[in-house]
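Below is one structure, written out as structure tokens; comments come after it.
All protein chains of the complex are present and in place, except for one that has been dropped.
Our next item is chain A:
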Amino acid sequence: RIQSRNDYINARTAGLYKDDAIAALRVSHANPAVAKYYEEFGGKPLGHTSHELLHTHFIDRTKLKG
């Protein structure tokens, strides 16, 4: 029952922590592909392009009409 569910959660979580433990790089700021993205295209975190493409705004959904 609930224990069975938690067995799944624990097994899958262990799989992700294993993926982290065996990773050559373990911190986001060291990802060379992310660095390349910013260098060739995205500029800087929180920069103009980031605001345009990687950030959003949230909506008060208690007031929507349809």
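Quick notes on this one:
Please note the rule applied: a residue touches a chain if its C-beta (ideal position, glycine included) is under 8 Å from a C-beta of that chain, and two chains touch if they have at least 3 such contacts; residues count from 1.
One rule holds in what follows: contacts and distances are computed from a predicted model.
A single chain of the complex does not appear, and UniProt lists its protein name as "Hydrogenase, Fe-only", one of "Hydrogenase, Fe-only", "Trehalose import ATP-binding protein SugC", "Sugar ABC transporter permease" or "Carbon-monoxide dehydrogenase medium subunit". Seen from chain A, the chain kept out of the figure touches residues 1-2, 4-23, 25-34, 36-38, 40-42, 45-46, 50, 52-66.
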